[in-house]
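With one protein chain held back, the other chains of the complex are shown just where they sit.
Let's turn to chain A:
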Amino acid sequence: MLLTKVTEMWCYLLKNYGVWLGICILLFSIILFIGSLDYQLYGQYGPGPGLYPALLSGVLILISMLYIIDCLRKGNKITFSSVFPKGKVLARLSTIVASIIIFIFIAPFVGYIVSGVIVMLMLLLPDFKWYTSIGVSFTVTMILFVVFDTILGIPLPANIWGW
């Protein structure tokens, strides 16, 4: 009986997105609170650099605990399945995240133009024909390159040929 109750409660917790988010915020605030104790809280001449972050993270610890309790209440439960997408939309969201990560890793080697076109292609290909995707990707990337690099003089990531 007790085991079933515990299992039920555990399942309820596992599926509750709000509780997990609250736990992450709580851990973040605890780490910051402990970290802020490394700095001086109050010195001979007044408050030190640790006081303000310690105050803020201390309050956040309390508020995140209240948030977790709030999420455990019946009407406030947010399940992962009710808020996060599935299937095609999830794949598209993952593509956006992946495209930015790929940009960060390849841009220093292949330069802005190549990495910019790759990012745009990853985002456009699922919805448009390949030639439209290539055309739009190349045009947008070149316009941005000219505006930022040439007109505004902001150097963008470059390959060995300088683009």
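To be clear about the criterion, a residue touches a chain if its C-beta (ideal position, glycine included) is under 8 Å from a C-beta of that chain, and two chains touch if they have at least 3 such contacts; residues count from 1.
The rule is short, and it goes like this: contacts and distances are computed from a predicted model.
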Quiz item: Which choice in "Hydrogenase (NiFe) small subunit HydA", "Electron transfer flavoprotein subunit beta", "Threonine dehydrogenase-like Zn-dependent dehydrogenase" or "Tripartite tricarboxylate transporter permease" gives the name that UniProt lists for the one chain left out?
Solution: "Tripartite tricarboxylate transporter permease"
Practice problem: Using the touch definition up top, pick the residue from A:I23, A:I63, A:V114 or A:I134 that touches the left-out chain. | Solution: A:I63
Quiz prompt | Residues from chain A at the interface with the omitted partner, ascending | solution = 17-18, 21, 25, 29, 32, 35-36, 39-40, 42, 45-53, 56-57, 59-60, 63-64, 66-67, 70, 75, 78, 83-85, 89, 92-93, 96-97, 99-101, 103-104, 107-108, 112, 116, 119-120, 123-124, 127-128, 136-137, 140-141, 144, 147-148, 152-157
